[in-house]
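In this view, the complex is presented without one of its protein chains, the others remaining in place.
Residue numbering begins at 1 within each chain, and the chains themselves are lettered A, B and C in the order written.
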Amino acid sequence: MKDDAARRLPGYYAWTLAMEPRFSDMDPNRHLNNVAVMVFFEEARVRFNRHIVETTPGLIRPRYLVAHASVDYLAEGRYPDSLTMAYAIGNIGRTSIRAQKALFQGTDCIALCDTVLVHRGETGPAPLPDDLRSRLEAFAPRV
Amino acid sequence: MKDDAARRLPGYYAWTLAMEPRFSDMDPNRHLNNVAVMVFFEEARVRFNRHIVETTPGLIRPRYLVAHASVDYLAEGRYPDSLTMAYAIGNIGRTSIRAQKALFQGTDCIALCDTVLVHRGETGPAPLPDDLRSRLEAFAPRV
Amino acid sequence: MKDDAARRLPGYYAWTLAMEPRFSDMDPNRHLNNVAVMVFFEEARVRFNRHIVETTPGLIRPRYLVAHASVDYLAEGRYPDSLTMAYAIGNIGRTSIRAQKALFQGTDCIALCDTVLVHRGETGPAPLPDDLRSRLEAFAPRV
Partner (left out) sequence: MKDDAARRLPGYYAWTLAMEPRFSDMDPNRHLNNVAVMVFFEEARVRFNRHIVETTPGLIRPRYLVAHASVDYLAEGRYPDSLTMAYAIGNIGRTSIRAQKALFQGTDCIALCDTVLVHRGETGPAPLPDDLRSRLEAFAPRV
(Lines give C-alpha, C1' and ligand atoms only; values in the text may rest on other atoms or scores of the structure.)
Protein backbone atom coordinates (compact mmCIF):
# COMPACT_ATOMS: atom_id res chain seq x y z
CA MET A 1 0.00 0.00 0.00
CA LYS A 2 2.54 2.53 1.16
CA ASP A 3 4.50 2.33 -2.11
CA ASP A 4 1.44 3.55 -4.00
CA ALA A 5 1.64 7.34 -3.66
CA ALA A 6 -1.99 7.74 -4.74
CA ARG A 7 -3.14 5.89 -1.63
CA ARG A 8 -1.81 8.68 0.58
CA LEU A 9 -3.97 11.34 -1.08
CA PRO A 10 -7.48 12.14 0.19
CA GLY A 11 -8.69 12.45 -3.40
CA TYR A 12 -8.21 8.72 -3.99
CA TYR A 13 -11.06 7.85 -1.68
CA ALA A 14 -14.77 7.89 -2.37
CA TRP A 15 -16.16 8.43 1.13
CA THR A 16 -14.93 10.11 4.28
CA LEU A 17 -15.86 10.21 7.93
CA ALA A 18 -14.76 12.76 10.53
CA MET A 19 -13.79 11.31 13.90
CA GLU A 20 -12.34 12.56 17.16
CA PRO A 21 -9.60 10.68 18.97
CA ARG A 22 -9.95 10.03 22.68
CA PHE A 23 -7.47 10.40 25.50
CA SER A 24 -7.76 6.65 25.95
CA ASP A 25 -6.44 6.14 22.40
CA MET A 26 -3.02 7.34 23.49
CA ASP A 27 -0.35 4.90 24.56
CA PRO A 28 2.48 5.40 27.07
CA ASN A 29 4.47 7.15 24.32
CA ARG A 30 1.75 9.82 24.09
CA HIS A 31 0.92 8.94 20.49
CA LEU A 32 -2.25 7.39 19.15
CA ASN A 33 -1.75 3.71 19.77
CA ASN A 34 -1.41 1.26 16.87
CA VAL A 35 -4.38 -0.70 18.10
CA ALA A 36 -6.44 2.49 18.48
CA VAL A 37 -5.75 3.09 14.79
CA MET A 38 -7.41 -0.28 14.13
CA VAL A 39 -10.42 0.89 16.16
CA PHE A 40 -10.66 3.97 13.93
CA PHE A 41 -10.60 1.78 10.81
CA GLU A 42 -13.21 -0.54 12.32
CA GLU A 43 -15.45 2.44 13.04
CA ALA A 44 -15.06 3.68 9.45
CA ARG A 45 -16.04 0.23 8.17
CA VAL A 46 -19.12 -0.01 10.39
CA ARG A 47 -20.27 3.52 9.57
CA PHE A 48 -19.69 2.99 5.84
CA ASN A 49 -21.81 -0.17 5.91
CA ARG A 50 -24.59 1.69 7.71
CA HIS A 51 -24.35 4.48 5.14
CA ILE A 52 -24.75 1.97 2.30
CA VAL A 53 -27.80 0.38 3.91
CA GLU A 54 -29.44 3.72 4.71
CA THR A 55 -28.95 5.12 1.21
CA THR A 56 -29.87 2.05 -0.87
CA PRO A 57 -33.64 1.49 -0.93
CA GLY A 58 -34.61 -2.16 -0.57
CA LEU A 59 -31.11 -3.38 0.22
CA ILE A 60 -31.01 -6.27 2.69
CA ARG A 61 -28.44 -5.41 5.33
CA PRO A 62 -25.31 -7.35 4.38
CA ARG A 63 -23.24 -9.13 6.99
CA TYR A 64 -19.50 -9.43 6.56
CA LEU A 65 -16.72 -11.36 8.18
CA VAL A 66 -13.30 -9.73 8.29
CA ALA A 67 -10.92 -12.31 6.81
CA HIS A 68 -7.80 -10.18 6.51
CA ALA A 69 -6.45 -6.79 7.49
CA SER A 70 -3.16 -5.11 6.56
CA VAL A 71 -1.97 -1.82 7.98
CA ASP A 72 0.91 0.46 7.09
CA TYR A 73 1.75 2.87 9.89
CA LEU A 74 3.22 5.98 8.25
CA ALA A 75 3.40 8.58 11.01
CA GLU A 76 2.57 9.04 14.69
CA GLY A 77 -0.96 10.22 15.36
CA ARG A 78 -1.60 13.05 17.82
CA TYR A 79 -4.27 13.69 20.43
CA PRO A 80 -6.58 15.67 20.30
CA ASP A 81 -6.26 16.52 16.59
CA SER A 82 -9.32 15.54 14.56
CA LEU A 83 -9.21 12.51 12.29
CA THR A 84 -10.46 12.04 8.77
CA MET A 85 -11.16 8.46 7.81
CA ALA A 86 -11.17 7.85 4.03
CA TYR A 87 -12.75 4.83 2.38
CA ALA A 88 -12.93 3.20 -1.04
CA ILE A 89 -13.98 -0.19 -2.34
CA GLY A 90 -10.94 -1.41 -4.23
CA ASN A 91 -12.10 -4.77 -5.48
CA ILE A 92 -15.40 -6.57 -5.70
CA GLY A 93 -15.17 -10.32 -6.02
CA ARG A 94 -17.91 -12.92 -6.14
CA THR A 95 -18.28 -13.28 -2.37
CA SER A 96 -15.85 -10.71 -1.00
CA ILE A 97 -14.70 -7.13 -1.25
CA ARG A 98 -11.47 -5.33 -0.51
CA ALA A 99 -11.92 -2.10 1.41
CA GLN A 100 -9.13 0.46 1.08
CA LYS A 101 -8.83 2.91 3.92
CA ALA A 102 -6.65 5.78 5.02
CA LEU A 103 -6.38 7.83 8.20
CA PHE A 104 -5.50 11.51 7.92
CA GLN A 105 -4.71 14.18 10.47
CA GLY A 106 -4.72 17.50 8.68
CA THR A 107 -2.89 16.76 5.45
CA ASP A 108 -0.76 14.00 6.99
CA CYS A 109 -1.56 10.44 6.04
CA ILE A 110 -1.05 8.58 9.31
CA ALA A 111 -1.94 5.05 8.23
CA LEU A 112 -3.27 2.95 5.36
CA CYS A 113 -5.38 -0.16 5.77
CA ASP A 114 -6.72 -2.84 3.44
CA THR A 115 -9.40 -5.19 4.66
CA VAL A 116 -10.86 -8.27 2.99
CA LEU A 117 -14.54 -8.60 3.88
CA VAL A 118 -16.35 -11.84 3.11
CA HIS A 119 -20.09 -11.60 2.53
CA ARG A 120 -21.83 -14.05 4.84
CA GLY A 121 -24.85 -16.15 4.10
CA GLU A 122 -26.49 -18.58 6.50
CA THR A 123 -23.88 -21.29 6.07
CA GLY A 124 -20.76 -19.52 4.84
CA PRO A 125 -19.56 -17.14 2.13
CA ALA A 126 -22.41 -16.03 -0.13
CA PRO A 127 -22.39 -14.22 -3.49
CA LEU A 128 -22.87 -10.47 -3.25
CA PRO A 129 -26.41 -9.60 -4.40
CA ASP A 130 -26.61 -7.43 -7.53
CA ASP A 131 -28.03 -4.34 -5.84
CA LEU A 132 -25.25 -4.36 -3.24
CA ARG A 133 -22.61 -4.94 -5.90
CA SER A 134 -23.73 -2.04 -8.07
CA ARG A 135 -24.04 0.23 -5.04
CA LEU A 136 -20.49 -0.60 -3.93
CA GLU A 137 -19.14 0.06 -7.42
CA ALA A 138 -19.99 3.72 -6.88
CA PHE A 139 -17.28 3.81 -4.19
CA ALA A 140 -14.39 2.70 -6.40
CA PRO A 141 -11.12 4.62 -5.96
CA ARG A 142 -10.98 7.97 -7.80
CA VAL A 143 -7.93 7.26 -9.93
CA MET B 1 0.30 -16.38 5.86
CA LYS B 2 -2.84 -18.50 5.94
CA ASP B 3 -1.78 -20.50 2.89
CA ASP B 4 1.29 -21.72 4.75
CA ALA B 5 -0.02 -24.68 6.73
CA ALA B 6 3.06 -24.68 8.99
CA ARG B 7 2.08 -21.29 10.34
CA ARG B 8 -1.06 -22.76 11.90
CA LEU B 9 0.89 -25.26 13.99
CA PRO B 10 2.10 -24.40 17.50
CA GLY B 11 5.38 -26.21 16.83
CA TYR B 12 6.39 -23.57 14.26
CA TYR B 13 6.86 -20.95 16.94
CA ALA B 14 9.80 -20.42 19.27
CA TRP B 15 8.09 -18.74 22.19
CA THR B 16 4.63 -18.80 23.73
CA LEU B 17 2.63 -16.75 26.19
CA ALA B 18 -0.56 -17.77 27.97
CA MET B 19 -3.23 -15.08 28.16
CA GLU B 20 -6.80 -14.77 29.34
CA PRO B 21 -9.44 -12.97 27.30
CA ARG B 22 -11.68 -10.44 29.00
CA PHE B 23 -15.40 -9.90 28.80
CA SER B 24 -14.60 -6.52 27.26
CA ASP B 25 -12.83 -8.27 24.37
CA MET B 26 -16.17 -9.54 23.08
CA ASP B 27 -18.09 -7.64 20.46
CA PRO B 28 -21.85 -7.46 19.91
CA ASN B 29 -21.67 -10.81 18.09
CA ARG B 30 -20.35 -12.44 21.29
CA HIS B 31 -17.04 -13.37 19.67
CA LEU B 32 -13.61 -12.00 20.48
CA ASN B 33 -13.47 -8.79 18.52
CA ASN B 34 -11.04 -8.37 15.62
CA VAL B 35 -9.45 -5.39 17.31
CA ALA B 36 -9.15 -7.29 20.60
CA VAL B 37 -7.14 -9.86 18.65
CA MET B 38 -4.74 -7.02 17.77
CA VAL B 39 -4.49 -6.20 21.47
CA PHE B 40 -3.51 -9.82 22.16
CA PHE B 41 -0.80 -9.66 19.48
CA GLU B 42 0.43 -6.32 20.86
CA GLU B 43 0.65 -7.83 24.32
CA ALA B 44 2.64 -10.81 22.97
CA ARG B 45 5.06 -8.41 21.28
CA VAL B 46 5.58 -6.30 24.40
CA ARG B 47 6.04 -9.32 26.64
CA PHE B 48 8.44 -10.96 24.16
CA ASN B 49 10.56 -7.81 24.07
CA ARG B 50 10.66 -7.73 27.86
CA HIS B 51 11.64 -11.39 27.90
CA ILE B 52 14.54 -10.70 25.52
CA VAL B 53 15.80 -7.81 27.63
CA GLU B 54 15.49 -9.72 30.90
CA THR B 55 17.30 -12.80 29.58
CA THR B 56 20.14 -11.13 27.67
CA PRO B 57 22.81 -9.76 30.02
CA GLY B 58 24.09 -6.35 29.00
CA LEU B 59 21.51 -5.80 26.27
CA ILE B 60 20.41 -2.20 25.88
CA ARG B 61 16.62 -2.16 25.78
CA PRO B 62 15.72 -1.84 22.09
CA ARG B 63 12.94 0.45 20.96
CA TYR B 64 10.86 -0.45 17.94
CA LEU B 65 8.35 1.29 15.77
CA VAL B 66 5.62 -0.85 14.24
CA ALA B 67 5.72 -0.08 10.52
CA HIS B 68 3.35 -2.74 9.25
CA ALA B 69 0.93 -5.36 10.51
CA SER B 70 -1.01 -8.04 8.61
CA VAL B 71 -3.61 -10.30 10.16
CA ASP B 72 -5.45 -13.34 8.86
CA TYR B 73 -8.59 -14.07 10.86
CA LEU B 74 -9.15 -17.82 10.64
CA ALA B 75 -11.87 -18.58 13.19
CA GLU B 76 -14.05 -16.87 15.77
CA GLY B 77 -12.48 -16.61 19.21
CA ARG B 78 -14.49 -17.50 22.31
CA TYR B 79 -14.73 -16.02 25.78
CA PRO B 80 -13.61 -17.12 28.38
CA ASP B 81 -11.41 -19.82 26.80
CA SER B 82 -7.71 -19.31 27.49
CA LEU B 83 -5.42 -18.03 24.75
CA THR B 84 -1.98 -19.15 23.69
CA MET B 85 0.04 -16.55 21.88
CA ALA B 86 2.89 -17.99 19.76
CA TYR B 87 5.84 -15.98 18.53
CA ALA B 88 8.80 -16.35 16.15
CA ILE B 89 11.25 -13.98 14.52
CA GLY B 90 10.87 -14.71 10.85
CA ASN B 91 13.35 -12.32 9.33
CA ILE B 92 16.13 -10.13 10.63
CA GLY B 93 17.14 -7.26 8.39
CA ARG B 94 19.68 -4.52 8.92
CA THR B 95 17.34 -2.19 10.82
CA SER B 96 14.11 -4.19 11.07
CA ILE B 97 12.66 -7.55 11.99
CA ARG B 98 9.56 -9.45 10.98
CA ALA B 99 7.68 -11.00 13.89
CA GLN B 100 5.45 -13.96 13.08
CA LYS B 101 2.63 -14.57 15.49
CA ALA B 102 -0.29 -16.90 15.97
CA LEU B 103 -3.22 -17.00 18.37
CA PHE B 104 -4.52 -20.37 19.51
CA GLN B 105 -7.52 -21.43 21.56
CA GLY B 106 -7.04 -25.07 22.44
CA THR B 107 -5.78 -26.59 19.19
CA ASP B 108 -7.61 -24.08 16.99
CA CYS B 109 -5.53 -21.45 15.25
CA ILE B 110 -7.73 -18.35 15.50
CA ALA B 111 -5.50 -15.79 13.81
CA LEU B 112 -2.08 -15.23 12.26
CA CYS B 113 -0.20 -11.96 12.35
CA ASP B 114 3.00 -10.63 10.80
CA THR B 115 4.49 -7.42 12.08
CA VAL B 116 7.40 -5.40 10.71
CA LEU B 117 9.28 -3.74 13.58
CA VAL B 118 11.81 -1.04 12.83
CA HIS B 119 14.63 -0.62 15.31
CA ARG B 120 14.75 3.02 16.39
CA GLY B 121 17.80 5.12 17.11
CA GLU B 122 17.76 8.74 18.19
CA THR B 123 17.01 10.10 14.73
CA GLY B 124 15.40 7.26 12.82
CA PRO B 125 15.92 3.60 11.89
CA ALA B 126 19.13 2.23 13.39
CA PRO B 127 21.07 -0.98 12.71
CA LEU B 128 20.29 -3.81 15.10
CA PRO B 129 23.22 -4.26 17.50
CA ASP B 130 25.03 -7.61 17.26
CA ASP B 131 24.01 -8.90 20.68
CA LEU B 132 20.34 -8.24 19.94
CA ARG B 133 20.64 -9.81 16.49
CA SER B 134 22.20 -13.01 17.75
CA ARG B 135 19.67 -13.23 20.58
CA LEU B 136 16.76 -12.85 18.18
CA GLU B 137 18.19 -15.54 15.89
CA ALA B 138 17.45 -18.04 18.65
CA PHE B 139 13.75 -17.41 18.06
CA ALA B 140 13.68 -18.34 14.38
CA PRO B 141 10.74 -20.50 13.26
CA ARG B 142 11.12 -24.21 13.99
CA VAL B 143 10.80 -25.50 10.46
CA MET C 1 -26.89 11.68 42.48
CA LYS C 2 -29.84 9.96 40.86
CA ASP C 3 -32.24 11.11 43.54
CA ASP C 4 -31.50 14.74 42.67
CA ALA C 5 -33.83 15.39 39.73
CA ALA C 6 -31.92 18.55 38.77
CA ARG C 7 -28.87 16.45 37.97
CA ARG C 8 -30.74 14.76 35.10
CA LEU C 9 -31.44 18.04 33.32
CA PRO C 10 -29.01 19.48 30.75
CA GLY C 11 -29.64 22.97 32.13
CA TYR C 12 -27.89 22.07 35.40
CA TYR C 13 -24.52 21.87 33.72
CA ALA C 14 -22.17 24.69 32.76
CA TRP C 15 -20.29 23.09 29.86
CA THR C 16 -21.08 20.47 27.27
CA LEU C 17 -19.18 18.37 24.77
CA ALA C 18 -20.60 16.48 21.80
CA MET C 19 -19.19 12.99 21.28
CA GLU C 20 -19.81 10.04 19.01
CA PRO C 21 -19.94 6.50 20.34
CA ARG C 22 -17.97 3.79 18.57
CA PHE C 23 -18.95 0.29 17.56
CA SER C 24 -16.26 -0.90 19.99
CA ASP C 25 -18.15 0.78 22.86
CA MET C 26 -20.92 -1.80 22.56
CA ASP C 27 -20.91 -4.90 24.69
CA PRO C 28 -22.31 -8.36 23.93
CA ASN C 29 -25.77 -7.08 24.89
CA ARG C 30 -25.57 -4.50 22.07
CA HIS C 31 -25.74 -1.58 24.50
CA LEU C 32 -23.03 0.94 25.28
CA ASN C 33 -20.90 -0.85 27.82
CA ASN C 34 -20.68 0.42 31.42
CA VAL C 35 -16.93 0.82 31.11
CA ALA C 36 -17.31 2.66 27.80
CA VAL C 37 -19.47 5.13 29.71
CA MET C 38 -16.46 5.70 31.98
CA VAL C 39 -14.34 6.37 28.89
CA PHE C 40 -16.86 9.02 27.82
CA PHE C 41 -16.67 10.69 31.22
CA GLU C 42 -12.87 10.54 31.16
CA GLU C 43 -12.88 12.20 27.73
CA ALA C 44 -15.17 14.95 29.01
CA ARG C 45 -12.83 15.57 31.93
CA VAL C 46 -9.72 15.75 29.76
CA ARG C 47 -11.38 18.03 27.20
CA PHE C 48 -12.77 20.28 29.94
CA ASN C 49 -9.33 20.67 31.47
CA ARG C 50 -7.88 21.56 28.06
CA HIS C 51 -10.67 24.07 27.57
CA ILE C 52 -9.86 25.72 30.90
CA VAL C 53 -6.16 25.97 30.07
CA GLU C 54 -6.77 27.30 26.57
CA THR C 55 -9.23 29.97 27.70
CA THR C 56 -7.44 31.22 30.83
CA PRO C 57 -4.47 33.43 29.95
CA GLY C 58 -1.42 32.76 32.07
CA LEU C 59 -2.84 29.68 33.78
CA ILE C 60 -0.27 27.00 34.55
CA ARG C 61 -1.65 23.70 33.31
CA PRO C 62 -3.00 21.95 36.41
CA ARG C 63 -2.46 18.25 36.96
CA TYR C 64 -5.04 16.20 38.77
CA LEU C 65 -5.23 12.77 40.25
CA VAL C 66 -8.60 11.03 40.21
CA ALA C 67 -9.22 9.95 43.80
CA HIS C 68 -12.82 8.85 43.54
CA ALA C 69 -15.50 8.23 40.95
CA SER C 70 -19.19 7.35 41.40
CA VAL C 71 -21.55 6.48 38.57
CA ASP C 72 -25.30 6.01 38.43
CA TYR C 73 -26.37 4.07 35.35
CA LEU C 74 -29.89 5.25 34.50
CA ALA C 75 -30.62 3.82 31.06
CA GLU C 76 -29.04 1.73 28.32
CA GLY C 77 -27.03 3.74 25.80
CA ARG C 78 -27.45 3.09 22.08
CA TYR C 79 -25.02 2.99 19.16
CA PRO C 80 -24.64 5.03 16.95
CA ASP C 81 -26.72 7.81 18.56
CA SER C 82 -24.70 10.92 19.37
CA LEU C 83 -23.72 11.70 22.94
CA THR C 84 -23.81 14.94 24.86
CA MET C 85 -21.46 15.10 27.80
CA ALA C 86 -22.41 17.73 30.40
CA TYR C 87 -20.04 19.08 33.02
CA ALA C 88 -20.13 21.27 36.13
CA ILE C 89 -17.76 21.95 39.01
CA GLY C 90 -19.83 21.12 42.05
CA ASN C 91 -17.39 21.84 44.85
CA ILE C 92 -14.05 23.52 45.13
CA GLY C 93 -11.99 22.60 48.18
CA ARG C 94 -8.50 23.65 49.18
CA THR C 95 -6.69 20.99 47.14
CA SER C 96 -9.49 19.17 45.33
CA ILE C 97 -12.61 19.66 43.25
CA ARG C 98 -15.72 17.63 42.64
CA ALA C 99 -16.70 17.36 38.99
CA GLN C 100 -20.37 16.62 38.29
CA LYS C 101 -21.08 15.01 34.96
CA ALA C 102 -23.97 13.65 32.97
CA LEU C 103 -24.29 11.70 29.75
CA PHE C 104 -27.26 12.38 27.50
CA GLN C 105 -28.55 10.73 24.33
CA GLY C 106 -31.21 13.00 22.92
CA THR C 107 -33.20 14.05 25.97
CA ASP C 108 -32.47 10.85 27.88
CA CYS C 109 -30.06 11.05 30.77
CA ILE C 110 -28.10 7.80 30.46
CA ALA C 111 -25.68 8.18 33.36
CA LEU C 112 -24.49 10.53 36.10
CA CYS C 113 -20.96 10.67 37.40
CA ASP C 114 -19.19 12.48 40.23
CA THR C 115 -15.42 12.58 40.33
CA VAL C 116 -13.11 13.86 43.03
CA LEU C 117 -9.99 15.36 41.45
CA VAL C 118 -7.00 16.15 43.63
CA HIS C 119 -4.73 18.95 42.45
CA ARG C 120 -1.18 17.62 42.31
CA GLY C 121 1.98 19.45 43.20
CA GLU C 122 5.47 18.00 43.03
CA THR C 123 5.17 15.99 46.21
CA GLY C 124 1.46 15.48 46.76
CA PRO C 125 -1.82 17.38 46.97
CA ALA C 126 -1.31 21.11 46.43
CA PRO C 127 -3.62 24.08 47.02
CA LEU C 128 -5.51 25.24 43.95
CA PRO C 129 -3.98 28.49 42.70
CA ASP C 130 -6.29 31.51 42.80
CA ASP C 131 -6.57 32.00 39.05
CA LEU C 132 -7.59 28.37 38.57
CA ARG C 133 -10.05 28.56 41.46
CA SER C 134 -11.81 31.66 40.16
CA ARG C 135 -11.91 30.21 36.63
CA LEU C 136 -13.49 26.99 37.89
CA GLU C 137 -16.10 28.93 39.87
CA ALA C 138 -17.54 30.05 36.55
CA PHE C 139 -18.57 26.43 35.92
CA ALA C 140 -20.69 25.99 39.03
CA PRO C 141 -24.02 24.21 38.53
CA ARG C 142 -26.82 26.41 37.16
CA VAL C 143 -29.28 25.93 39.99
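Observations, loosely collected:
The working rule: a contact is a pair of C-beta atoms (placed from the backbone, for glycine too) under 8 Å apart; a residue touches a chain by one contact, two chains touch by 3 or more.
Computed from a predicted model, the values in this text were never measured in an experiment.
In the complete assembly, the contact with the undisplayed chain comes from B:V46, out of B:A6, B:V46 or B:I60. Considering the whole complex, the residue from A:N33, A:T84, A:Q100 or A:T115 that touches the absent chain is A:N33. Considering the complete assembly, subunit C touches the hidden chain via residues 2, 34-35, 38-39, 42, 65-73.
One chain is missing from the display, and on subunit B it is touched by residues 19-20, 22-24, 39, 42-43, 46-47, 50, 80.
By the touch criterion stated above, the residues of subunit A touching the omitted chain are 23-24, 26-28, 30, 33, 35.
The rule is short, and it goes like this: only the chains that are shown with their structure count from here on.
Here the spacing of subunit A and subunit C, counted between their Cα centres, is 32 Å.
Between the CA-based centres of subunit A and subunit B the separation comes to 24 Å, rounded to the whole angstrom. Within subunit B, contacts with two or more other chains are made by residues 35.
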